[in-house]
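Please find one structure pasted underneath; my questions will follow.
For this view, one protein chain was removed and the others were kept in their places.
Just so it is clear, A, B and C label the chains in written order, and each chain counts residues from 1 on its own.
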Amino acid sequence: MNRNYIRINMTFKEKLYEIIFEAETKEGKLFDEVLLLLIILSVITLSLESIDTFHVKFKNIFLILEVFFTVIFTIEYLLRIYCIKKPLKYMTSFFGIIDLLSFLPSYLEIFFPGIHYIISIRVLRLLRIFRILKMYRFSTHAKILYLAIKMSRYKIAVFLFAVLNIVIVIGTIMYMIEGPDNGFDNIPKSIYWAIVTLTTVGYGDISPKTPLGQLIASLLMITGYGIIAVPTGIMTYEINKIQSKELTVEACPACGRDGHDKDAIYCKFCGEKLN
Amino acid sequence: MNRNYIRINMTFKEKLYEIIFEAETKEGKLFDEVLLLLIILSVITLSLESIDTFHVKFKNIFLILEVFFTVIFTIEYLLRIYCIKKPLKYMTSFFGIIDLLSFLPSYLEIFFPGIHYIISIRVLRLLRIFRILKMYRFSTHAKILYLAIKMSRYKIAVFLFAVLNIVIVIGTIMYMIEGPDNGFDNIPKSIYWAIVTLTTVGYGDISPKTPLGQLIASLLMITGYGIIAVPTGIMTYEINKIQSKELTVEACPACGRDGHDKDAIYCKFCGEKLN
Amino acid sequence: MNRNYIRINMTFKEKLYEIIFEAETKEGKLFDEVLLLLIILSVITLSLESIDTFHVKFKNIFLILEVFFTVIFTIEYLLRIYCIKKPLKYMTSFFGIIDLLSFLPSYLEIFFPGIHYIISIRVLRLLRIFRILKMYRFSTHAKILYLAIKMSRYKIAVFLFAVLNIVIVIGTIMYMIEGPDNGFDNIPKSIYWAIVTLTTVGYGDISPKTPLGQLIASLLMITGYGIIAVPTGIMTYEINKIQSKELTVEACPACGRDGHDKDAIYCKFCGEKLN
Partner (left out) sequence: MNRNYIRINMTFKEKLYEIIFEAETKEGKLFDEVLLLLIILSVITLSLESIDTFHVKFKNIFLILEVFFTVIFTIEYLLRIYCIKKPLKYMTSFFGIIDLLSFLPSYLEIFFPGIHYIISIRVLRLLRIFRILKMYRFSTHAKILYLAIKMSRYKIAVFLFAVLNIVIVIGTIMYMIEGPDNGFDNIPKSIYWAIVTLTTVGYGDISPKTPLGQLIASLLMITGYGIIAVPTGIMTYEINKIQSKELTVEACPACGRDGHDKDAIYCKFCGEKLN
């Protein structure tokens, strides 16, 4: 009746599921660690391959490595489909699509050799890291940050909406003042300039030339410099609230919604008893 | 004596007012949603029209769309004047002027075809969004942010005043050190450079060339990098105060001023009983 | 025995002192307002004069205005010396020197006509605004910000010291990696680049060209992006502490030091009874 006994009676499919999808057993952890390593190595390979001199010199090595990663990720994908109970649900989930995109572009290149750039989409395999990390160490800290962002999402949305309105209006006004002669070719480009300025990035690829344009740009910069305080203030409040233990990071076991008070016994959304 | 009964007895003018100016009825909500859509579409049209290749290719489509939006907004404006009790007060209000500016420039172009740039002022119709949104979902969150900004306005003003003094003094000093040869053509332009630097935008269109200029610029950058902490600290305090429920976002029904303590029963400004 | 009676018995010198140095009487306020206006106008004149086209067109107007401001500020300075009890102490004080610098450069130009740039030092007269504002409205808010900065000065100093060490070490390393060929001409210039990068200004006048240089620059940027949180956190804490009424903005009447707890009855530095 002990845990080991149960495991002996597991089918091969169930064991495979435990190894691939979970991280509680020794084998499951090993699988995750190997996968993590492969993902990181494949992204590094991908990056180095894009450097012209490397691409020419080590063409064959890159080809072999890419075939290796593609085969591994294909096998892994097929195994996942094989051992999961609802394969279709997995295949259409966010991580299912990411898993598919991590090897599919490599096959496409065989049939359409011209699309060299497109296959860089394989970089999306990097996102698979998040599934693996989900089960590990930093997760409490990640949960706190995630919850802080989630809690402040409406206020952040209001802030971003105001920012969007500012950049559209100022962008258009600058298009009128500066015009195509000074690099403000059209309204979308002027809005792009306004975003570059408000966020204090300031490439300098487009910059106002007329005194009036420079005056309005100055106002926009000071606005951008000042209103950064708004999201910061929101986030500080939320992190403080969560950390001060007023809120728990645990989600409701029934409805899955979080943000419950530390002393809450029942879920405030569905009435389910909390852990 | 019920609400429905009252509505039946409303005049056409009163019903129109309810639909156009309020959002409590089904028709009122629909009106707002259609208007919101039209505003967004018209701003997108305006933006795309400013792109040269599009302007040449789809000239007629843009013309038809602009006539359509102009006619709609004109009718809407006339209806607003018709159904409101005090038309003059509306016409001279902030939103009344914005409403007028959202279609007037299009008529001006018919009579003065050369002023193509100027008519981009139509982008101000974007600001009409704020009236519509006033009645909706995000309004509690927007109110909190608005109140936080309002509460900290004097401190922000003190901060901006200090910033203004810094950029004027440093701008002038840099004009003396670098001079027109290094792009610091005159004092207003040097002040513009100081703002670009202090706010950490840093276009690079003007940058110090002399060692002494670079030293002073370094000090200005570090100042700008450090004092951003001031508005952030102010805003964080205010958001925290409001969110912690010490303050309510509700305004006094009598005098309209806000910033009341949560446990306040009477308005601290006019003595009126609060809700 | 009333206040008025006392004022009648004041000497002319005492009255003058009250008008010029204080702002409690009607005449004192008027004097401050006129002076404020003159300072702002003279700085605007100074700025506009530096624009080449204006300088050529309105040369005589600028000359007349400058003579006017110079004469006014000279008379004001002489009156201040006349009516104050300790003229030498005033003349060597910060504001005394600023007052002198606000008109002295104009006289120097008469005798040394070549030093056109230098006389822009007159912009320092802008700093005189702070003396005038000291007595007015925003002073409570300004005091809170000033106190917050004062309270956090040691922590800010530690932070700036760490920043200084980072930019010197990284600047020198980048000089070794990039060298004069890529614009990192010498160590001081490389340190200047490091400051431009760490503070996220990023002019782009100097930017790394080698892969290793770009890697180190990336680390420096992320460092700069992250450690801005440190002064912000410090300042937020101090503003919160002061605003939460734990601290009073009032200074000790005996020793002049501030930072006392709200409930303090005696100065914690000198034991004097507080107001």
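Here, a contact is a pair of C-beta atoms (placed from the backbone, for glycine too) under 8 Å apart; a residue touches a chain by one contact, two chains touch by 3 or more.
Treat the numbers as computed from the prediction; the structure is a model and nothing was measured.
Touch with the chain that is not drawn comes from one residue among A:F21, A:F58, A:Y154 or A:Y203, which is A:Y203. Checked against the full complex, the candidates C:S50, C:S120 or C:T200 give a single residue touching the omitted chain, namely C:T200.
Set against the missing chain, the residues A:L36, A:L104 or A:I121 yield one that touches it, A:I121. Residues 200-204, 232, 236 are the ones on chain B that touch the missing chain. In the full complex, chain A touches the omitted chain through residues 43, 46-48, 50-52, 117-118, 120-121, 123-124, 126-127, 129-130, 138, 141-142, 144-145, 148-149, 156, 159-160, 163, 188-189, 191-192, 195-196, 198-205, 224, 228, 231-232, 234-240, 243.
Residues touching the missing chain, restricted to chain C, are 154-155, 157-159, 161, 165, 168-169, 172-173, 175-176, 179-180, 185-188, 191, 197, 200-204, 207, 211, 214-215, 217-218, 221-222, 224-226, 228-230, 232-234, 236-237, 240-241 (touch as defined at the top).
We take it that only the chains that are shown with their structure count from here on.
Chain C has its Cα centroid 44 Å from the Cα centroid of chain A. Looking at chain C, residues 200-204, 232, 236 sit in touch with two or more other chains.
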